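Right, I'll just put the structure down here and ask away after.
Removed: one protein chain of the complex. Kept in place: all other protein chains.
Letters A and B mark the chains in the order given here, with residues in each chain numbered from 1 onward.
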Amino acid sequence: MFGQYLSRVLFASVLLILLAVMLFPIGWMVITSLKSNNDILVGHLWFTRYSNQIQAMFMHNGNMYMATENGAYLRSDGKTHAFKTLSKGQEVASAFFKAPGRELIQATKTDVRVRDAVDGQELRQIPVVDLPWLWRENIKSSCVAVVSHRAYVGHLVLKSPEEEHQSYPGQGVLEGLQIVDLKENRYLKTLKQDEGLPENNITALLPWGADLWVGTTRGLARVRQDQVVQVLGAAQGVPGMVQCLWSDGTTLFVGTEDGLVLLDADGALIGRLGQSQGLLKDDVLSIAGAGSLLFVGGPTGLSVYDRALERTVHVLERSGQQPWKVTALSVAGDFLWVGTADGYVRKLQRERYSVEDENRAPETPYNIRWTNYVQLWKNISFGTYFKNSLIICLITTLIAMTLATLAAYALSRFEFPGSNLFSTAILATQMIPGLMFLIPIYLMFVKFHEWFGIQFINSYKGVIFVYSGFCVAFLPLFRSA
Amino acid sequence: MRRYWVLALACLLLASTGCKNKNNQKTEGPVTVRMWIMPNSAQPANDLLEVLKPFHDSHPNIRVEVTSIDWGSAKDKLNSAAISGVGPDITQIGSTWVGLLSATRALASLSEKVPSLGGPDIFLPAAWTSSGLEGSGEITSIPWFVDARVLYYRTDVFEKLGLTVKDIDTWENFKTTLDKIKKSQLVLQGQTVDPLGSPGSNDWNILHNMAPWIWASGGDLLNSDHSRAVFNQAESYQGVSFFLGLAIDGYIPKYCLELNTAQVAAKFNEGAYAMYFDTPAQIKNLELPIEKGGAAGTVAARNYAVALYPAGPSGRYTFFGGSNLAVFKACEHPAEAWEVIAYLASKPAQIAYANATGFIPARQDAFADPFFTEHPKRKIFIEAVKYGRTYPCVSAIGAAEPALMRHFGNLWAQVSGTFGPKQRVDIHKELDQAVQELNIIISESI
Partner (left out) sequence: MKTAAPPLLAQMRRHKHAYAFILPTLCAMFLIHFVPMLQGIYMSFLRLNQITLRQYLGAPFIGLRNYVDILFNPQSLVRISGLGQAAKVTLIYAFVVTLATIALGLGMALLLHREFKGRTVARTLFFLPWIIPQFVVGLLWGFMWQKNEGIINFVLHDCLHLLSDKPFWLIGNNTLWAIIIPTVWRGWPFAMIMLLAGLQQISDEYYQAAKIDGANAWQRFWHITLPLLKPVWATLLLFGMIFNVYSFNIVYMMFGLGAGYPGPWGDLMMTNIFRASFGAYRFGAGAAASVLLMLFMIGMVLVWNHYFKKDVTAGNL
């Protein structure tokens, strides 16, 4: 009894070990198929992680709402250091905005969510676009603003060059400025490039009075009552991509790759701040202000500019191994909150710029590229190939089976002169190296075209013909059946 | 007996449908020019069609049908087309294949058409060398784009060690610099930086990677009248042993020798090497966001610069690859095909396609364009193209490429030290064997 049990266990474990060893390469193939191209080429054994760059921060009554590419989190200050996860996963490239009243508006990749500003409780969802989750990887960041009960949502959508020309789910809604009615809880429409926006990729939004300033990857636009009324590009002093927007009520600050541009309420250029004014870098990623002080986040750290003294009064630089790429800034009371690209949120004392507290955004998911499979169908038209294979395979099987059954029947039923020769010939076909076929068959097809007008090159007919011929080899299998 | 009739009927049906198709094709309409290209960019056919858009607008009577064929199978397909006379009207061919394909006499002569473009002088001289079989006086292909190899290096590494471009200007300096980087055992962004990355034997570019070192030391593959192989002479030996020495001395890490160029490039981008040699397309790649399949934002993309190949004892050379456009003799619409080629050789199309692929134009005047003069990195090619050199355009070189790749691959394999303890790197022996083989190939190719 015990021996039998033992042998069973032994058998099962041997089987499992063998299964693991034999299927390991297949498992590895599946893993490889989900890796990013770069991970494969560099040879990372495992998936690398997504960035958990802090994309947006929002302070409310001591609560801090924070969004990364992979989730939205809430930190109730003074109570706990841990983040409470509001939503996570690929659906979120969140941004927050405080609406009138107790409401907090969160924009995600597919919808607009209204939350309770005090505890982060989700009150309702307003669906905007029906985007399959595989396609959400394309949205890198989002921004949201509210003007008179309307929420405006913009995304920065990065598509691979292959996808650039193709239609995809969500097209028509995803790109451009999405407008959502918060009273009626419904998506209204999307304002796009052909209606005056300088670009469909939206990077920053700022409401100012009744207007909405829209920062895009190619300049700035002013939107009033859902109409584009003004566009500011390189000619108006706003070079290239707008990366952040902020206003103190009298001046509009536009952070670009090439310095901080100051505009007045009419969009007229007032001035420009950059490296020559003492900022760390010209590249301005985030901006916040308090009084006459201006906090400017760049790729290597934070600069503090005093507008009254007209000079940079302090810089906090952390370059090298883990640079402080300041992507989000927020001022609350005596503290300055600094969010960086490596996923840290640091609480700085504003007088001394000392780090009071630092927190890391929860670990982010691995860079598992499901889109590899989407791209398979999209770019290299895998669907067409699959269809071709299916058609060719079906017809070939049909023809080859008919031929083989006929011949196999003849061979097993009758013993006719030459039957031995015939079966030896079938075996002999297997001896011919495949390389010998290439040119002769191609030439034969060319002749067929000349003689009979049958187009065998570049057509199903040719492939089916060749494959059916090759399948003769399976005749012995039929004979046994 | 009935079965015969069924079969015969089926055959007839098949034949008649074939005929019908053929008749249908003869309806009046724009002339279709079929063109084969290799995957030069991420979306080969679409990118070229985008470049051809102005052409299609101005020539409503011509429609270019672009098919992208894989580099690996391109030679077979071109051969089949050459033998049978059935193939595309225009085809892209690698500049090193021109000799081979011209020797088959499958390509139409373009000699008479060249003056209408503005003569051979509008192209880079080194690119023009590959326009037709040397000695035949016939032009069989027009240079389309050029792939000039340059040295990519990490500015942060150089800054840290107090190095400048001057320190990689000559062979001696280059080696000293490599030594400095190796000894410093630099760790940047959490990664040890090896001095130089380079693929070894499992790569398509074995020969192209080796050639500049042979030239720079005064050597050459063939003698001046291309009748004999000469790269076993002292100069070439010096070049080959210098390059291999970089791996033997450990400047090129050993594991590198089994990688291919794409893998080395990806590792460079991640910060594994201080320097490596690659094609101009890498600049485009380093500017393209990661999400679009590029490498912008990687360690290398934030801190890189481009330099020329270091100058050897007898000068500075950079390998000139690239592709040409040719017309098959069996082409049905030679006039229309030529118009397409003439358009693709024009300056705007050259720059537009260079922009799409990352390679550089074959036209001289394109380098005066802001595309080059205004670009901080791409500027280097204005100078680099002056040092461009390619293999002589004779049929023997094309036929010898596999042999040369085998012998140089063998050398890399010996350097990797994987043939057991007895194996030594014997450059002389391997070069002698290669020369012997090449000489037979030359004698058989006449």
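We take it that a residue touches a chain if its C-beta (ideal position, glycine included) is under 8 Å from a C-beta of that chain, and two chains touch if they have at least 3 such contacts.
Given the structure is predicted, the values throughout are model-derived calculations rather than measurements.
Visitor: Considering the complete complex, identify which of A:V173, A:V254, A:L411 or A:I454 is in touch with the unshown chain.
Guide: Only one of A:V173, A:V254, A:L411 or A:I454 touches the chain omitted from view, namely A:L411.
Visitor: Touching the absent chain: which residues on chain A qualify?
Guide: So the residues of chain A touching the missing chain come out as 11-12, 14-15, 18-19, 22-23, 25-26, 28-29, 32, 40, 42-45, 402-404, 406-407, 409-411, 413-414, 416-417, 419, 422, 425-437, 439-441, 443-444, 465-466, 468-470, 472, 475-476, 479-480.
Visitor: To test your reading of the contact rule: which positions on chain B touch the chain that is missing from view?
Guide: Interface residues of chain B facing the absent chain: 1, 3-4, 7, 72, 75-76, 79, 82-83, 100-101, 103-106, 200-204, 206, 254-255, 257-260, 395, 398-403, 405-406, 409-410, 412-413, 416-420, 433, 436-437, 440-441, 444-445.
Here is the rule we go by: only the chains that are shown with their structure count from here on.
Visitor: For chain A and chain B, what's the span in angstrom between their mean Cα positions?
Guide: The answer is 32 Å.
Visitor: What residues of chain B sit close enough to touch chain A in their complex?
Guide: Residues 14-15, 18-19, 21-22, 41-43, 46-47, 76, 79-80, 83-86, 188-190, 262-263, 265-267, 269-270, 272, 288-293, 295.
Visitor: Considering only the defined contacts, which chain A positions touch chain B in the complex?
Guide: 37-38, 41-43, 137-138, 140, 158-162, 164-165, 321, 379, 438-439, 442-443, 446, 449, 452-455, 457, 461
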